[in-house]
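For reference, the structure I am asking about is given below.
Removed from the display is one protein chain of the complex; every other protein chain stays in position.
== chain A ==
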Amino acid sequence: MLEIFTLLANWLSYDVIGLSPDTRLGASVHFFIEDTTKILFLLVAMIYVIALIRASLNLERVRAYIQRRNRFAGYLFGSGFGAITPFCSCSSIPLFLGFTSAGIPLGITMAFLFTSPIINEVAVIMLWGLLGWKFTLAYVVVGMAVGMIGGLLLDTLRGERWLKDFAAKAYQKAAAEVEAGTGTIEAPDAPRLTFSERHQFAKQELAEIVGRIWKWVLIGVGLGAALHGFVPDNWFAANLGSGQWWNVPAAVVAGLPLYSNATGVIPVMESLIMKGLPVGTTLAFCMSTVAASFPEFVMLKQVMTFRLLLLIFVILLANFMVVGWVINLVGPWLMVGH
């Protein structure tokens, strides 16, 4: 069904504009037209449908749900809800404190916050459209693993010692109450929504999300298109090495100063992979760009001491590298059928 966008791009770039498919510019323009039209179409259709379904999901219900889980299920659910719950990154701090003051362990809250920027419906839709379902699945598994393992490590190292005072006190008080069985939060009832209310919500979500990300799609696809047309095939393999162990840490470090959301980085990933950069190295680069963001750390500084921030930073970097190495090992399987 998605071939229609290839045909559209063929027609526009070769017949209407008159470029040759064999030129660099022709290849770039074709890539840009195909990917922007395909992605925007998929986004509009899927964001609407997904928003219809999740209209009744809110943070209060998610929090009550996670609070009732045991610790290990907590990491899974924290990370899973981080992936599917709509929330604006400017709400990170209130969300963090809302979870903490309900006695939810730091690691589980952070599993939510780690996974949230990596996995969302926009990222999944784009990956599916551009790189196929196997890669999408791998991305989701990796994104959740980064969140869960990060959270688990934080709790193992007792990171909550280094929360800012007011947050630490709120956590200890609530955790003691939960322990005693008195602090459990009642889940608010799911709001009963009529179809027209769901439709309203989905319409607003669609306008909000597309309004926020369309620039990123253009920038990301533009970069991807430039790479696609102007970097020779297998340039990476020839110049950056093809999967030696040090490629992965190098990619993670390269991604750090870059700050993008998943929407902008995915078309770039597509191009990098097509040019022969190993899949795990590409993913490590992508995670580092998306999940370790400077603005996020500045925000978290309000509730955490420097020591805890540093610990989180180190855990994230280590996670990205492990992800890169592991995926490089299983990489060939992922690209079959693409």
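The working rule: contacts are C-beta pairs under 8 Å (C-beta built on N, C-alpha and C of every residue); 3 or more make two chains touch, one makes a residue touch a chain; residues count from 1.
Here is the rule we go by: contacts and distances are computed from a predicted model.
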item: Name per UniProt, for the chain absent here [options: "Putrescine-binding periplasmic protein", "Redox-active disulfide protein 2", "Anti-sigma K factor RskA C-terminal domain-containing protein" or "Transporter"]; value: "Redox-active disulfide protein 2"
item: Given A:12, A:44, A:59 or A:311, the one touching the chain that is not displayed; value: A:59
item: Contacting the left-out chain in the complete assembly, out of A:26, A:98, A:132 or A:276; value: A:98
item: Residue among A:11, A:133, A:166 or A:294 touching the omitted chain; value: A:166
item: Chain A residues touching the omitted chain (full complex); value: 58-60, 63, 87-88, 90-91, 93-95, 97-99, 101, 166-167, 170, 299, 302-303
